[in-house]
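Apart from one protein chain that is not included, each protein chain of the complex appears where it belongs.
By letter and in written order, the chains are A and B; residue numbering begins at 1 in each of them.
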Amino acid sequence: MPHLTVESRRRSELIDITAQVRDLVARNQVTEGALLLFVPHTTAGIFINENADPDVAEDILTTLSGLVPRQGAYRHGEGNSDAHIKAVLTGSSVLVPISQGRLELGTWQGIYLAEFDGPRRRRVTAAFLAPLPEVKA
Amino acid sequence: MPHLTVESRRRSELIDITAQVRDLVARNQVTEGALLLFVPHTTAGIFINENADPDVAEDILTTLSGLVPRQGAYRHGEGNSDAHIKAVLTGSSVLVPISQGRLELGTWQGIYLAEFDGPRRRRVTAAFLAPLPEVKA
Partner (left out) sequence: MPHLTVESRRRSELIDITAQVRDLVARNQVTEGALLLFVPHTTAGIFINENADPDVAEDILTTLSGLVPRQGAYRHGEGNSDAHIKAVLTGSSVLVPISQGRLELGTWQGIYLAEFDGPRRRRVTAAFLAPLPEVKA
């Protein structure tokens, strides 16, 4: 399947992959449908939010770390329970409509790989889904 | 692409859009597949939960505001970091199966646009996705 490779450089980091994703859509000449981006990892997530002001990403990361601290009364012995939980809260996939060859993201939206247990090499699997024909409204 | 327009009237508000969505499915005469509803905004989300007792929506909103307070040690200068973070926690899309011309929502489920930085005019983009033929089980 088509996929992206992303290298994180810190334990916790939001990596803007929007440009890579747009390039994937263009290379595959997809004009209508939807793009599923799926993270096959359990300590990283993916979501869509503002990519204009980098302070927003910083606030998201800081707040998630406040809600789910790295140290806590966790049972899992690998010291990364917080990363698993943050991955659940952000989610393992996004699905974006494609119309007239373009990802239908809003003006301020970007797609972020959310690394919670890096640095690591991460993979994002892509699948293009078919639209229903003859939609009228 | 087909879309809905939703007007929020408060800063933080859950707006039940289920009736509008059902109408969209009917107008497009979709019988089988799935409906992607995508929010092209970064301070609003979308999710599915109970729409029978309005107290449930109120509890969801109050609890989210407790977890992610409006005021905090945020870096983003616009005063709406909480709205961005709540949008991440709720998510930017829902995907609902359609069968025999009907949205396959459960008895108590409704679809909510989650406004976290209103009042504003919001858009929800819709894309109908094709089912695989010949599913047998």
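We adopt the following convention: contacts are C-beta pairs under 8 Å (C-beta built on N, C-alpha and C of every residue); 3 or more make two chains touch, one makes a residue touch a chain.
Just so it is clear, the structure is predicted and the values come from calculations on it, not from any experiment.
S.K.: For a quick check of understanding: of B:44, B:94, B:113 or B:126, which residue touches the chain that isn't displayed?
M.R.: B:94
S.K.: For the chain not shown, which residue from A:2, A:54, A:101 or A:119 touches it across the whole complex?
M.R.: Per the contact definition at the top, the residue touching the missing chain is A:2.
S.K.: Against the chain that's been left off, what residues of chain A make contact? List them.
M.R.: Touch with the absent chain occurs at residues 1-2, 24, 27-30, 33, 36, 38-42, 67-68, 72-78, 81, 84-85, 87-89, 91-93, 95, 125, 127-130.
S.K.: In the full complex, which bits of chain B touch the chain not displayed? Write them out.
M.R.: Touch set of chain B with respect to the missing chain: 33-34, 47-50, 53, 55-56, 58-60, 62-64, 67, 89-91, 94-97, 99, 104-109, 129-133, 135-137.
Quick note on the criterion: only the chains that are shown with their structure count from here on.
S.K.: Averaged over CA atoms, how far is the centre of chain A from the centre of chain B? Could you give it in whole Å?
M.R.: Measuring from centre to centre gives 19 Å for this pair.
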